[in-house]
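Every protein chain but one is kept in place in this view of the complex.
The chains carry the letters A and B, assigned in the order they are written, with residues numbered from 1 in each.
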Amino acid sequence: MSWFEFNSVLGNIGIFAILALSLNVICGMTGLLQLGQAGFFAIGAYAAGLTSIYFTFPELGVLNFAISASAAMMAAGIFSIILGIPCLRLKGDYLAIVTLGFGEITRLVLINLMFPGGKMHPGEKIGGATGIKFTEFPGDLWPNSPNYTAEFASWWFIWIAVIIICVFLINIKKSSFGRAMMCIREDEIAAQAMGINISKYKMIAFLLSAVVAGLAGALFFHKELSIAPGKFNLICSIEILLMIVLGGLGSFSGAVTGAVVLGITPYILRHVEICGYRLGEYQQLMYAVLLIILIRLAPNGIFGMNEVPVWIGKLLKMKNKPPAKQNETA
Amino acid sequence: MDNFLFFLTSGLCIGAVYALIALGYTLVYGIIKLINFAHGEFYMIGAYAGFGIYLVLPSGTPAILSIPLIILSSGIAGIIIAVLTEQIAYKPIRKSGRLAALLTAIGVSFLLQNLASFINKANPLQYPSDKSGSIGEICQRSIVIGGGGIKIIQFVYIPLTIVLTLILWHIVMKTNFGRAMRAVSQDPDAAALMGIDINSVIRKTFLLGGLMAGIAGALIGFQSVIEPMMGFMPGLKAFIAAVVGGIGSIPGAVLGGFIIGIVENMVLFCNIPSGYKDVAAFVVLILVLLIRPQGILGSNVREKV
Partner (left out) sequence: MKQLETIQKEFKQFFAEGVSKSFGGLKAVDNFSMELNTGEIVGLIGPNGAGKTTVFNLITGMETPDSGKFYFQRDFITGKPPHMISELGIARTFQNIRLLDYLTVIDNIKIAYHKHISYNFAHASLRLPKFFSVEKEITEKSFGFLELFGIEDSAYELASSLPYGKRRKLEMARALATEASLLLLDEPAAGLNPRETTELTELIRKIRDDFHVSIFLIEHDMSLVMNLCERVIVLNFGEIIAHGTPHEVQNNPDVIEAYLGTGKKKNVS
């Protein structure tokens, strides 16, 4: 594998790690089955893409990413509220189907929707099945900055984002907010009895999950510079789900691990041959079998619900100590 | 007005097929609360099996004989794959919770799609229509209704669906087995304590569902191409139909099927670009879940505190 390819693969895995983190907020931590994450990924990517295509200011350099990423997160956030409000009342399977429907609707709409080309693609419409792309000739648009590139998302840029987001989310998990969301997952009725406003927290989970997925979308556009609706399909949503199931539902470090394992596997498989069958060709088939076996034999995934696997904790003799007693309680 | 009739008829015909598939979904969901994602693949395998039988039949066989045979073998293939799936994939995780069941079903769906891809590597299959009097040719014959051509074979769909629905309704409402099915669907543990063999009831429910799906596969196979992914969208739409009509309700599934079929075609009638046709079903779903979550003919189930 060439260095260039390695860069690209590492970057992709990073983006999927962020998607896995985002899905873990709503599925793993809050217990709501969401099968349409690819939809928010797509919305983020397209929002970032269109913002870059229409509103790039080369003098600003990296700030352009900040602009398009903000647009991506806002767009994803707005759609999550639109989707979330009807979904608040839905349980289990129904929620899964509606979110799946949302993902599909997004993909289908993007296949059919055309956007104005703007200054970057003058005289033509962009979008549809072929998608949108950033200009390959920046010099034509901005003679003063002929070397401007929108390709901000190098592999280390993405992985710094992965780490920041992971820490951010773990902090939320180990706080009152995380406890409330997990309470909703475990028992909605008990949660209400504890004073937790179920609708509010489900909405927070939806919003947070979508915004992070939108950010992943922005990173994706600024890596590929060319995006099309075909990628943002149900299989994509399912892959993300598979990653967090593998890593352990409820664990953010597990989500990243699952993304890495599932991301690396195709490349390993490509070079493995058993009895003359190149395993790489059977990737989807193997995913399907893997999913079925995983659910049966290891439903808790690698990390379970913990951030650090229990055995590592015991190894390092990390034990929680009760707080020092200052006063005797009455 | 002309055009409207065409789209209405198209909608009713495809709606009948959706209804058949939806019946399978609603039966399975009613009994074990599982959304069988792989149900669309039972339909696809039914279509392939039908085609397979067609290849085996001697070439002179009159269509009047071969068409029912194909439908029958598709149904049987549907039964086999449904029961196999239930025994191998779903039964072991029956007690493992909703997520496990859903993910396993998704896994089975992918598995079947990929297996079909391996077997049918090249072009999608289609009943050859070169010879006059051959199945393919007969199935291409159409008459003009409301300004558009409706294939004659489609007129079989609605009566067939109605007949099968009535048979199913009779089974569920009037037979001992049907009573057992309804008992298991209300409370599996109590039913088991009453001496009902749960495993047998569930297996037979899958059998019925698979039969419906397989037959639907044969029907569509007659009028369009057979390819590995053919079950995905119809499966999804049929599930939506079952939910819209009221999941767990047999008349609901049929009603939902027709509603989805008609709405889809009304989208085309209103000159909305055809790419959005598939979106229609999802929009209907979201509307129904917002206004009446239990579906049109469904009943409300409360959680006991």
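We adopt the following convention: a contact is a pair of C-beta atoms (placed from the backbone, for glycine too) under 8 Å apart; a residue touches a chain by one contact, two chains touch by 3 or more.
None of the values given here were measured: they were computed from a predicted structure.
Checked against the hidden chain, the listed residues A:190, A:268, A:293 or A:308 yield one contact partner: A:190. Across A:21, A:126, A:180 or A:255, the residue that sits in touch with the chain not pictured is A:180. The missing chain lies against subunit A, touching residues 168, 171-172, 175-177, 179-180, 182-183, 186-187, 189-198, 250, 305, 319-320, 322-323, 326, 329-330.
Going forward, only the chains that are shown with their structure count from here on.
Spacing of subunit A relative to subunit B, judged by their CA centroids, is 33 angstrom.
Across the interface of their complex, subunit A is touched by residues 29, 33, 35, 89, 92-93, 96, 98-100, 102-104, 106-111, 114-115, 118, 236, 239-240, 243, 273, 275-276, 278-279, 282-283, 285-286, 289-290, 293, 303, 305 of subunit B. Within the complex formed with subunit B, the subunit A residues making contact are 33, 86, 89-90, 92-94, 96-98, 100-102, 104-105, 108-109, 111-112, 189, 238, 241, 245, 249, 282, 284-285, 287-292, 295-296, 299.
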